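Take this structure, written in structure tokens, and hold onto it; I'll ask about it next.
Moving on to subunit A:
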Amino acid sequence: MKHWLTSTALALCLATPALAQEYQPDPNAKAGGSITVTYKDDVATLDPAIGYDWQNWSMIKSLFDGLMDYVPGTTELRPGLAESYTLSEDGLTYSFTLRPGVTFHNGREMTAEDVKYSLDRVTNPATQSPGAGFFGSIAGYDAMATGGATELAGVKVTGPLTVDITLSRPDATFLHVMALNFASIVPKEAVEEAGADFGKLPVGTGAYKLGEWTIGQRLVFEKNADYWRDGVPYLDSVVFEVGQEPIVALLRLQQGEVDVPGDGIPPAKFQEVMADPEQSARVIEGGQLHTGYITLNVTQPPFDKLEVRKAVNMAINKERITQIINGRAKPATQPLPPSMPGYTEGYEGYAYDVEGAKALLAEAGVAEGFETELFVMNTDPNPRIAQAIQQDLAAIGIKASIQSLAQANVIEAGGAGTAPMIWSGGMAWIADFPDPSNFYGPILGCSGAEEGGWNWSKFCDAALDAKAVEADSIADPARVADRMKLWSDVYMGVMEQAPWVPVFNEQRYTMKSARMGGADALYVDPVSIPVNYDYVYVTE
Partner candidate 1 sequence: MPVYLARRLIQSVLILLGVSLITFFLLYVLPADPVRQIAGRSATPQTVANIRAQLGLDQPFLVQYGRYLAGLVQGDMGRSYLQKTEVATLIWSRLPASLLLMAGGILCELVIGLTLGVIAALWRGRALDQGLMVGSFVAVSAPQFVVGLLLLYVFAVKLGWFPIGGYGTAAHLVLPAMTLGILGSGWYGRMMRSSMVEVLRADYIRTARAKGLTRGRVILRHALPNAILPIIAMIGIDIGVFMGGIVVVESVFGWPGIGQLAWQAIQRVDIPIIMGVTLVSATAIVIGNLIADLVAPFIDPRIRLR
Partner candidate 2 sequence: MSGIAPETGAAAAPVLSVEGLTVSVRAGGVERPLVEGLSFTLRRGETLAIAGESGSGKSITSLAIMGLLPPPAVRASAGRVLLDGTDLLALPEARMRAIRGDRIAMIFQEPMTSLNPVMTIGAQLVEALRAHEPLSRRAAQAKALAALTSVRISQPERRLTQYPHELSGGMRQRVMIAMALALKPDVLIADEPTTALDVTVQREVLDLLRDLQRETGTAIVLITHDMGVVAEMADRVIVMNGGRMVEEGPVARIFTDPAADYTRALLAAVPRMGKGEPRETAASVRAAPVARLLDVSVGFDIHGGLLGRTTHRVHAVEHVSFEIRPGETFALVGESGCGKSTIAKALVGLAPHEGHLEVAGRALSGLDSASRRAICRDVQMVFQDPMAALDPRMTVGDLVAEPLLIHGIGTPAERRARAEDLFARVGLPREALDRYPHEFSGGQRQRICIARALALNPKLIICDESVSALDVSVQARVLELLASLKREFGVAYLFISHDMAVVENIADRVAVMYLGQIVETGTREQVFGNPQHPYTRRLIDAVPVPDPAFVRPAGVRLSGEIPSPIHGVGQGPQRVNLVDLGGGHLVAA
């Protein structure tokens, strides 16, 4: 992303089509064929305004397009349905020029009106979009959210293929927002015809269109022959079979019936698979924008004492915890994962130091330790991780009882602020888009610390919040480095106050069948989990 943004001109920049071709498609790619992907859970919905789980996220990406997109297998932005854009001098107005001749799956050509309709729709409360808040920087958003308006004042159609989007404040993450699924362009007539069932009858501009959907059994994506990007997708169809236990999916993969187990390798089978060279060769490892952490509720004694929070940070043996999940993660030192821009290189974090932790507790006046509760989601491996945390805490005299609950109940307790400690496993933060700001506001900022928010530490530091706002107002691509420095400072400030214990950054492991081709990066695509359906292919 840095590369692309810095290579553009100053305030007025133009994304040239030539840049988009920087991604060189695989010369060995073959068109044709079909793959089978399995999932345990039903696909909830394919409505891009609604779908917000990691399962339908990549599926929606293949059915729909937004104005912006990412280079496959990377976190770099590239133009999508927008051929180019310009940013006004004041950094508040983006003028997009749309790609001509793009048609929806229903055959109609996409226009600037569709862009406006799509953004109005996603921000309209009646749509119940969980992503509406991402568009908060567009002028007129507040009127939409409170029901005072039915159109976003900041979105103006200036021509058949041109649209201006005006912001109420500078927002450095705006182009990432335009690449979110929520910003996908949908055709008004198809949405209105399907009504509430648009999620089952999706019509977009994407590389695939929905062929068949038998509820509870399978979905078939068929190649969109009129796709506006030449040459892709390679596959004729992608079959998603749902209701498949991960362990059964693995058996079927071994029998050659499945190409990609969408839920990954079941933990119980991980070592067995990795020990078999034939199978492990087909497992692709990659990083992901994920951090697993323990929240310490700063409003509840004794976690209101900084020394106690630091002591807990020093007491946790992160190395051992990564071993519990078969080494499928790397110990974390800070909230941001290493692959995220703004990550502070060289920062060591709080080292594992039991004696030091005890000393800090003594300093805080709780040398003899105390009793507390650790909330955890009740699915493997989280209770086992919680036990390891419990043992580490016991070593410095803290007696934590484990509250192992269903996900919804842990989230409820976290939001209500009743949980002193929460292990985030199963609910941990995975970035919506690759920008450091996405790791702050809802989970570490003051706005998330409200009742029901996702900031389970209830940590709120006005100075850090101000610094975050300052960083995000630097929309000037030339000052990206400054912005990242600011973000680095914000997270260092957070670590200073230690409301979290960052424990590890999970790695991703995607297994594929032998016949599947394409660069490894496509199988650990940061924004398309498990794989980027548009660019993978089969060799037979």
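Methods note: contacts are C-beta pairs under 8 Å (C-beta built on N, C-alpha and C of every residue); 3 or more make two chains touch, one makes a residue touch a chain; residues count from 1.
The candidates were selected such that all candidates are chains of the complex that A comes from, given by their letters.
No experiment lies behind these values; they were computed from the predicted model shown.
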**Asked** Which candidate, 1 or 2, sits against subunit A in this complex?
**Response** 1
**Asked** If you look only at subunit A, which of its residues touch candidate 1 in the complex?
**Response** 40-42, 44-45, 47, 50, 52, 125-126, 128-134, 136, 145-147, 196-197, 199-200, 214-217, 241-245, 247-248, 251-252, 254-255, 257, 406-409, 411-413, 415, 429, 432, 442-443, 447, 450, 452-454
